[in-house]
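Only one protein chain is missing; all other protein chains are in place.
Let's look at chain A:
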Amino acid sequence: MKAAIRMEVLKTRGRKIWLVVAVMMAVQLLWAGWTISNKDADDLIQGWMFFLYQFPMLNCIIMPVIAAVVASRLSDVEHQGQTFKLLETIIPANRIFDAKFIWGSIYMLGAALGQLAIMIGMGFALHFGGPVPWGALAGYLFFTVAVSLTIYAFQQVVSMLVPNQMVPMTLGLVGGFIGLFSMFFPQGFQKLILWSYYGVLMQVGMNWDEATRAVDFYWTAIDWSGFGLILVFFGLVYGIGRVLFVRREV
């Protein structure tokens, strides 16, 4: 397996995949800077909560795009060069699938860590109020990674099964938008959609007073049943996708 992962690293040489992650992180940084720029000192007291609310929302779009692009870039090299038919005479198809997933996960983890760095960096730079909520930040990282890997697994399955990469890219974008808009729908509906789990696993809620137009953030209990469901989704997507990949004929 080690060799297979090392070869995945070699295959991505010159593919500029980290650039995609960096660009998306820059977008997230600009978004965070823009949304926080009109906050006064009072608002910044809830700065950490503001970010822990804003970032998962934005992730509904950002992370699915990263997942779609990374999965597509990693799989496209195989489709273009018709390499599966050679690789599968050397190593088992399930190892190819696993190695690709592990290497792709590194990009997703990198993106999640990048977001965390943006939050912490901006929090310190702008002197957000109260102690740093390390537990909630760790929770953010944990849940973001869990949801992102599930979405990445889905993207990888489609990217590896369908040679035309427009299909997984479109699915990723559409999924992201559905995930974003599902936040306006009941939780029961949200939980049916992979891309909406950034919202389901949010640790912060928001009250908006219509009369005063004031926004107030509050800590919410973690939705562990939602977390359990995303794990089930992950198992299903990964397991079924892997079987489909292994069973298909080249």
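Note that a residue touches a chain if its C-beta (ideal position, glycine included) is under 8 Å from a C-beta of that chain, and two chains touch if they have at least 3 such contacts; residues count from 1.
Everything that follows uses one rule, which is that contacts and distances are computed from a predicted model.
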Record-based protein name (UniProt) of the chain missing from this complex, from "ATP synthase subunit a", "ATP-binding cassette domain-containing protein", "Electron transfer flavoprotein beta subunit/FixA family protein" or "Aminomethyltransferase": "ATP-binding cassette domain-containing protein"
Given A:87, A:109, A:122 or A:161, the one touching the chain that is not displayed: A:87
On chain A, residues whose C-beta touches the chain left out of the figure: 3-4, 6-7, 10-11, 13-15, 77, 80-92, 249-250
